[in-house]
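Of the protein chains in this complex, all but one are displayed in their positions.
In this document, chain identifiers A, B and C correspond to the written order of the chains, with residue numbering beginning at 1 in each.
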Amino acid sequence: MADHDTAVSHHEEHHEAHGTGFYWQVGGVLAVVTAAEVAAFVYRDLFGHVTFLILLFSLMFAKGIGVVLYFMHLRGDARIFQFVFIVPFTLAVSMVLAFLVLFSHHVGIAG
Amino acid sequence: MAIAEQKLTSTAPTTSESFQWRSWLATVDHKKIGIIYIISAFVFFIIGGIEAMLMRVQLGTPNNTFLSADLYNQLFTMHATTMVFLVVMPMNVGIGNYVVPLMIGARDMAFPRLNAFSVWLFLGGGFLLYLSFLTGGATNVGWFAYAPLTQTQFSPGQGVDYWILGLGLTGVASIAGALNFIVTVLNMRAPGMTINRMPLFVWMNLVVSFILIFAFPTFTVASIQLLFDRQFGAAFFNPALGGDAVLWQHLFWFFGHPEVYILILPVMGMISEVLPVYSRKPIFGYSFVAFSGVGIGFLGFIVWAHHMFGTGMGPLANGFFAAASMVIAIPTGVKIFNWIATMWGGDVRLTTAMLYAIGFISMFIIGGISGITLASPPIDLQQTDSYYVVAHFHYVLFGGSILGLFAGAFYWFPKMTGRMLNEMLGKVQFWLMLISMNVTFFPMHFLGTEGMPRRIYTYESGMGWEMWNFIETIGTFFLAFSVLLFIYNVLVSLRSGEVASNDPWDAATLEWVVPSPPPSYNFLHIPQVTSRRPLWDAKYPHSTADDHHGEKSAPSQIRYEYSHEDSPGAKEIHMPTLTYMPMVLSSGLTVAALGFIYINQAILGLPMRVASYVFIAIGFVMVFYAIRGWVLDSRRDSPYLGHH
Amino acid sequence: MSSSAGHTHHGEAHQKPLVGSMGVDSRKLGLWAFIGSETLFFATLILTHLIFYARTTNTLSSVGALELLDPRLGYLAIELTTVLATLLLASSLTMVLALAASKARDWKRFRFWQLATILLGASFVGGQIYEFIHLYHEGLKLAPAYEMHLSHEAYKALSALNIDPSIVRLKEAGEHATALVPSLFGVTFFVMTGFHGLHVTIGIIWLIAIYVKVLRFPESPENPMDIELGGLYWHFVDLVWVAIFTLIYLI
Partner (left out) sequence: MRKDARQKVMLAMVMAGITMVLAGCANLPATTMYTYGDHATRILDLLMVVFWMAVAVFVVVQGALVYTVVRFRNKQETTALPKQIHGNTKIEIAWTIAPAIVVLIIAVLTFRTQAANSVMPPEAIKIRSIAHQWWFEFQYFNQDGVSLSTPIVVDEQNQPTITTATDLYVPVGVPITIQLDAADVMHNFWIPKIAGKTYMIPGKSNYLTFTVQEPGIYKAFCAEFCGEAHAQMHFRLIALPQAEYDSWKVNVAKIPASAAGTVQVLGLTGDAARGAALFADAKKQCASCHVIAGTDAKGKIGPNLTYLGSRTALGGAILPYSVDNLAKWLQDSSAIKQGNLMGRVIKKGTLTDQEVADLTAYLDSMKLSVALPAEK
């Protein structure tokens, strides 16, 4: 936490002012990724299940990262915002994984 | 002269001549809001205590018929719900509300209206929870409400729905409050009050606020899903229809375990403030104490299933959660050792607050040790759901949280009211409470190892449980008496207690710079902080030798402020105006929630449902009216538009 | 939403209003923290859905009926969803353009993009309501079982498997054959997407409020921050849909 003090010097509206053209580019990329996702879904028989999952997950994360970094301007914004978002996000992902493991199979012994 | 002014500006409801309802119902002052939290939490403490005594009377003798089974089940469920959600949490929030902005040199919380909204919504939730006693029985399924007992076919009636929506409201209130604390602590600190100079109480409030906003959503979702099960025929937690009973346990405890740290960490923060002051030394190992708090907060999220060793997760999963749980012993131990080391070599003054702080450590050691045995799955399989676990959490929650809160009460009462509590009475109360709590709770360890299951409303004679149960019941009466002593002490001291100066304890932190009680704007001049103990260093410029990290700092520029509402310059300080909107908003939500409880109760027939729709409609009208007014108010106060 | 006493904080010293000891805007910090909390809210909803969906598919594949009765392939129209996802994504773009316009104090352009965002959001909600009604008539309800209409071949194939009726109950009424499958798919799907839709709706109301306010007080210096806050929340709602779209509709 202490290192966030370095953010004290930070000031608002300091993330590099993107031109509207840049946002259009990001939007275009996100649209392409979405198209790719749908395409992957339509032709999912072409690849093995695992490949399909890996592909879709990476595409999903690419999209999410695009939105968070450039539309929500987390990139280059105050470090405290990154902390306040990334920590719960990591927690949420770990929680989902932990639950999926715990519920994948009921062992049946209290041990 | 200062004293005369303090009388004028006293905000204590019972002493202030200039008491008007509006100044409380429409307040956005963090100090008044804190006092509302504290008083209502204390009232709930009395109620929860009465519930506990009724239960103890029932268990005092075998085959007792003082209470019916169903009433007993309602009582133990509401006792736990009350003590967790309506006593310890709001008491922490209340004291934090009052003290944190003062400690960091701020004039209010970051969002004063949101703060008022939280307190009124918390009261709305408490109101719903207790309304259920009058509307056909409170919830009787235990405070962790294991599925599928909560399904309508096993729990007909609305008790569980009241519980869900009541806790839903308090949950929203807590999250709003936590967001407020996070922003306040991070963004409202006085110049020079860097993160690693914050008082440890502030630190712990920050940690707890993060735990809270990360842990509560899981419970919110689970209880919404349960509401859908009961009201709209979903089956999330109903195995008969393909749901999963264990899923509820995982979701509940993923919230429920961090919740216990929400209950204890702020109190640990209070202890870390009280011990140094009465030892006249700085806290030992500031950063270790702070970061062990962070560590406990983090670990709290990966140990939830140690409440569920018996559900058949298998030795591997149990082993993981056991190991993670045991690791918590390390940061906890570090805290305890540092507290002892803080007193070591100090000038220890055994005031009542100090006695309570020491009592906290002593009792918490016992609760922590019994926690270790419970963290070991095999041992847990014998001890869980027995009175042993009841003993354990009463040692951490009563011996821990409650004793710590009394330490905080005796420590900050002068600041809040301008009067000192009676020390003599306080000490008598301390020893009475310490001894009677041990008489009440320690035998529960024996009962647990002797096989007495928890949550039983009666037991047959000849099990060998009679003696201890009887002793415990006696103990509760002494416990209750010690609480009565405290009430008497408060009432007397408010009238005729010794008048408190700004800094009656020779303390170190900023809340003791301002008058007792402080004016609405707290600080006439925002202090410039240069060290961890701004006030102390100002008082003892030469005692700052061996400062942390060897950083030799010039003493903070602190002036005692004998200021009050009409001090010169006070008029220039722009504070947000009174508004009823937060209260209207909370009431609206409460009314709507009351409507939702009956929204789909086919058994109750059409009239009830129509009534529920009407309630929901009224509620939402109030909500929208309040939001509109709120927005307009905040515009009126908007800093951008300059002062008016 | 709520006002801030932050400005009183640095009292005499005239500093940038609302910028506190973290060097950031208090409301923005609060909103980010709230978004962090919401992340766990939706994670829990999604996780519940995944657990129960996996359970359904396990049962179905154990009786060899997965291809015929997989609720996702049986109900969710990927075309519609793709359109919805695109709408929300586009609304994110228009939102950020509106913000850029407001920072450039070009209120005409701002009004255009803000309006576009609101309309796109509204059409998303409309599409979702259409989807819900459609699914409901198809036989997917807020109930622990779904009823799937079967083609004649599918019905023959299923009855050939002679599955235990406690797992899948087959019905044939004249032309129409249906399979009743006990499953929480409908329950988890409606609750999860419903709560997302609720968030979108709140977002729309918020954006409208901002639009009106900016219309009335174009010169108010706090407009950019108000817009940025509404935008942050809006992007987060879009972010949730990015996850739901992939995890629930595609995988």
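Throughout what follows, a contact is a pair of C-beta atoms (placed from the backbone, for glycine too) under 8 Å apart; a residue touches a chain by one contact, two chains touch by 3 or more.
Here the structure is a predicted model, which means the values were calculated and not measured.
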Going by the touch rule at the top, give the shown chains the omitted chain contacts.
A, B
Among listed residues B:Thr27, B:Asn73, B:Ser401 or B:Thr440, the absent chain is touched only by B:Asn73
Selected from B:Ser132, B:Thr311 or B:Ser401 as touching the chain missing from the view:
B:Thr311
For a quick check of understanding: of B:Val348, B:Ile599 or B:Ile627, which residue touches the chain that isn't displayed?
B:Val348
Touching the left-out chain: which of B:Leu131, B:Val294 or B:Met326?
B:Met326
For the chain left out of this view, which of B:Tyr286, B:Phe301 or B:Tyr598 touches it?
B:Tyr286
Omitted-chain footprint on chain B covers residues 68-70, 73, 140-142, 146-149, 154, 239-240, 243-246, 279-282, 284-288, 310-312, 314-315, 318-319, 322-323, 326-327, 329-330, 333-334, 336-338, 340-341, 343-350, 358, 361-362, 365-366, 369-370, 372-373, 376-386, 427, 431, 434-435, 438, 442, 445-446, 449-460, 462-465, 540, 543-548
I need the residue numbers on chain A that touch the omitted chain, in ascending order.
106-111
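Definition applied: only the chains that are shown with their structure count from here on.
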Between A-B and A-C, the pair joined by more C-beta contacts:
A-C
Please work out the Cα centroid separation of chain A and chain B, and write it as a whole number of Å.
35
Take the average of all CA coordinates in chain A, do the same for chain C, and state the distance between these two points in whole angstrom.
16
When you check chain C against every other chain, which residues touch at least two of them?
21-22, 24, 29, 33, 36-37, 40, 44, 51
Give the residues of chain A that touch two or more other chains, as numbers and ranges in rising order.
4, 8, 80, 84, 87-88, 91, 95, 99, 103
Using the touch definition from the top, list the residues of chain B that touch chain C in their complex.
106-114, 117, 175, 179-180, 182-183, 186-191, 193, 213-214, 216-218, 220-222, 224-225, 228, 232-236, 238, 241-244, 247, 251, 521, 523, 525-526, 573-576, 627, 630-631, 633-634, 637-641
Given the complex, residues on chain B that touch chain A span 182, 186, 194-196, 206, 210, 213-214, 218, 244, 246-247, 250, 254, 294, 301, 305, 309-318, 377-378, 381
Interfacial residue positions of chain C with respect to chain B in the complex
1-13, 17-18, 20-22, 24, 26-27, 29-30, 33-34, 36-38, 40-41, 44-45, 48, 51-52, 55, 142-145, 182-184, 187-188, 191, 195, 209, 220-222
